[in-house]
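Removed from the display is one protein chain of the complex; every other protein chain stays in position.
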Amino acid sequence: MNPLLLWFHKLGSPPYFYRLAGRLLPWLWGLALIGLVAGLYGGLVLAPADYQQSDAFRIIYVHVPSAWMSMFIYAFMAANGFVALVWRIKLSETLAMAAAPIGAAFTAICLATGSIWGKPMWGTWWTWDARLTSELVLLFLYLGVIGLYHAIEDRRQASRAAAFLALIGIVNLPIVHFSVKWWNTLHQGSTVKLFGPSLIDGRMLWPLLVMALATKLLFAASLLSRARVDLLELEAGKEWARQVALAGERT
Amino acid sequence: MNSPTPDEAPPLLQARGLTYLRNDEPIFGPLSFRLYAGDVVLMEGDNGSGKTTLLKVLSGLLEPSAGTVLLNGEPLTLARLSHQVSLLGHLLGIKGDLSPLQNLRFAIGLGGLRPGITPHQALKSVGLEGYEDVPVRQLSAGQKKRVALARLLLVPAALWLLDEPYANLDRDGIALVNRLLELHALRGGAALITSHGAYAYTSGTPRRIDLRDTAVEQAA
Amino acid sequence: MNSPTPDEAPPLLQARGLTYLRNDEPIFGPLSFRLYAGDVVLMEGDNGSGKTTLLKVLSGLLEPSAGTVLLNGEPLTLARLSHQVSLLGHLLGIKGDLSPLQNLRFAIGLGGLRPGITPHQALKSVGLEGYEDVPVRQLSAGQKKRVALARLLLVPAALWLLDEPYANLDRDGIALVNRLLELHALRGGAALITSHGAYAYTSGTPRRIDLRDTAVEQAA
Amino acid sequence: MSYGSSASACRALLVRDFSLVWRRRGDALNPVLFAVMVVMLFPFALGPEAAVLARISAGTVLVALLLAGLLSLDALFRSDLEDGSLEQLVLSPHPLPLLLACKILVHWLTTALPLIVAAPVLGELLYLPRDVLPVMMAALALSTPLLSLIGAVCVALTVGMRRSGMLLALLVLPLYVPVLIFAAGACNAAQQGLPVLAPLLWLGAALALALVLAPLACAAALRISLS
Partner (left out) sequence: MSYGSSASACRALLVRDFSLVWRRRGDALNPVLFAVMVVMLFPFALGPEAAVLARISAGTVLVALLLAGLLSLDALFRSDLEDGSLEQLVLSPHPLPLLLACKILVHWLTTALPLIVAAPVLGELLYLPRDVLPVMMAALALSTPLLSLIGAVCVALTVGMRRSGMLLALLVLPLYVPVLIFAAGACNAAQQGLPVLAPLLWLGAALALALVLAPLACAAALRISLS
């Protein structure tokens, strides 16, 4: 086996992953927190007010990163689901299912911040345009995956069924992203330039990019935390899990 | 038992280190055994010992957590398996709204027909003459089971996997199952049946598989 | 048998010319029999002979087409009947989502509690110690049946109507049913049980009711 | 020997049914999700014009809740029938109407109540005018128990049948229509600024009647369909 494949194989083994994730977690949480604080400070305090929307636009620093995450996590979940279905790798099953609630949360945040923003901008909390609708459908897909996972008794069968559903639902992702292009919608087009080339200067852009990075780290951190717990539960009968539990009792 | 020696022909069914875990709890341990043409093997076990689960694994409905199932020496794939295997489970696979005859016709369409027998003859030989066109729903528990037994007679499968074939049957019915098993063995088929042990295959001493005995290869 | 003579006390259960027609076809003929305290009566019959139907009529779930059922000498009404009768049918009346303990607590709430026994003790005596809090769904067929048997122990009914209590049980389970029946008879209860005849109540020779014998009063 | 009182039987039944719902608490949210989805389908089907949607909002929310309630009805006795608990219930020494009333109560609390809580959100999705909302909530509070009670009688009639779902809908809907007419009447009156009390009072009267009669009818229907 070539070294890369070998490493992949090793990573796929629950005990190894458990320990690796345990070592990574403090770093991830720390970096995510620093990034979030920096991004929010940059966005809410340092960035200049928009000339059209004054301070209302600042919600962009929560809205856009969580919108991006809602799609990114879905893709991540579906990819892991694919691996789980084809190669039956337990770790992928766990990762896919651990990602689903996080993705649902980001989707919900995107929807909530979007409609809070929509009230001053469009004069309504909600309209039925293509981007908003497809994002809502995304939320329902997440809920469907979670619901299916919890409705089945056998954990591994449950994660395979849910992974399958996640794969089917992936057709929705391009619709979310390109909806602004395919249909003429109320929602902004997909460039930040819409704010006007003169105004989207560095001081407005960098906090957004920092937030995008920080939310990715946040996702990674909470994903690994959840996956560790799930793995421990799944492998409760195994020797390594018993040792972990014993060690936990001793400390 | 007219089993050929192992090096002559591969066994009809061979289990190698078969294990099944449900939520990582072992249901049955590593089991290894072989079935040759002409074998009727009785699998006894207490309530909850995993008999039903084993039959599902052997038929390919469930995937084993470890170990392999070989049919005629080749590993089990869903496509190959099914010509060879008839499974009779706790659920009989019979439509209550259709007549026994319609049910059997469907089974033939799906699984093929053994030469030299018709659905009518099969129903007659399980004691359901006169019930050909009654909806199965209106039959009693034991009569339904007989319809499922008639299906075994019709479909040309060499390996029968029968889950508690004696349950719900009266004494006549039990004798009938034993007759069918004998006939099947004589024709070169093999059968694996489960039972709680109060009824059993009575012709000769059938070989037994014990689900708790995981150490060595059994009944080989 | 410790039956008092008829003129001393009315029989616990008495059937008089009981007939049941389904779609105007007779399922069982006019049947007459009596059960006194301490009786265990076995009802044998082939598949489809109407055993299940008779038990439903006796419990009051179905209304007889002709004849009457008397409980302690009084005609059966749903309200009176139910303190006296426990029915164990093909369907056990147990919730798969709840634990054995929760199921038994509900049964007690509904039917009352026999003095001197607790749900824990009842589960222990049917061999389900350690399974108190597992969802019943995850038990095997035989273990579920044992939960239903524990219910019989707890609820203070004098008359047990048991439909194939032995089905799905292993040898231990069969012995358990027989022990429970003996105990019940000793305490002055009565039981009517159905079976295909391969297993039976083994303590002494139980009285039998034959569903085909419609001429005279049986086992009186 | 203690045969137990009817009160303790009811308590045991309530405890059991709530434990069952709790064991499958995910399912308890399903009617709400279903209603949300039906309501969401309308903007897709009709296009997103706020004026059109506002005009039909109260009616559509009522229909969606009615359908969600209808679909959850089937579960009322199904599992009890399938595992034989229903036979045990019928054979119990306690008054069957009382026991059934307990079952209906649990069903209403666990399916209809969440729907009522969700109704304002559903209305918002369809631009329901704000001043109609209180009237709609009042109409729902009166009509959903009524629907549960009426529904239970019909379920009891179809309980022995396989694949009864559609048949049930057919039996139930004609009885639901009058309820719908009064509830929607109140909402439409509110939308047009007319007095709303009369239809609400009618609903209240019907509810009082149903509270007494429905459990009795339900018990009778159940006895018929089990035999």
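Observations, loosely collected:
Letters A, B, C and D mark the chains as written, and numbering starts fresh at 1 in each.
What we mean here is this: contacts are C-beta pairs under 8 Å (C-beta built on N, C-alpha and C of every residue); 3 or more make two chains touch, one makes a residue touch a chain.
Predicted, not measured: the structure shown is a model, and the values here were computed from it.
The chain not shown here is in contact, across the full complex, with A, B, D.
For the chain left out of this panel, the touching residue among A:L141, A:V180 or A:L208 is A:L141.
When the whole complex is considered, the residue among B:P11, B:G60, B:G142 or B:G173 that touches the unshown chain is B:G60. Screening B:M43, B:I94, B:L149 or B:L169 for touch with the missing chain picks out B:I94.
Annotation: of D:M37, D:V121, D:A198 or D:I224, D:M37 touches the absent chain (contact as defined above). In the full complex, chain A touches the hidden chain at residues 133, 137, 140-141, 143-144, 147-148, 151-152, 157, 160-161, 164-165, 168-169, 172, 175. Touching residues on chain B toward the chain that is not drawn are 59-63, 78-79, 81-83, 85, 87, 89-98, 102, 105-115, 135, 156. For chain D, the residues in touch with the chain missing from this view are 24, 27, 30-31, 33-34, 37-38, 40-42, 44-47, 52, 55-56, 58-60, 62-63, 66-67, 71-72, 74-75, 78-79, 162-163, 165-167, 169-170, 173, 177, 180-181, 184, 188.
The rule is short, and it goes like this: only the chains that are shown with their structure count from here on.
Chain geometry summary: the mean Cα position of chain B and that of chain D are 47 Å apart.
In chain B, no residue reaches two or more other chains under the touch definition.
Among the residues of chain A, none is found touching two or more other chains.
Taken pairwise by the contact criterion, the protein chains form one closed cycle in which every chain touches exactly two others. Those chain pairs judged to touch are A-B, A-D, B-C, C-D.
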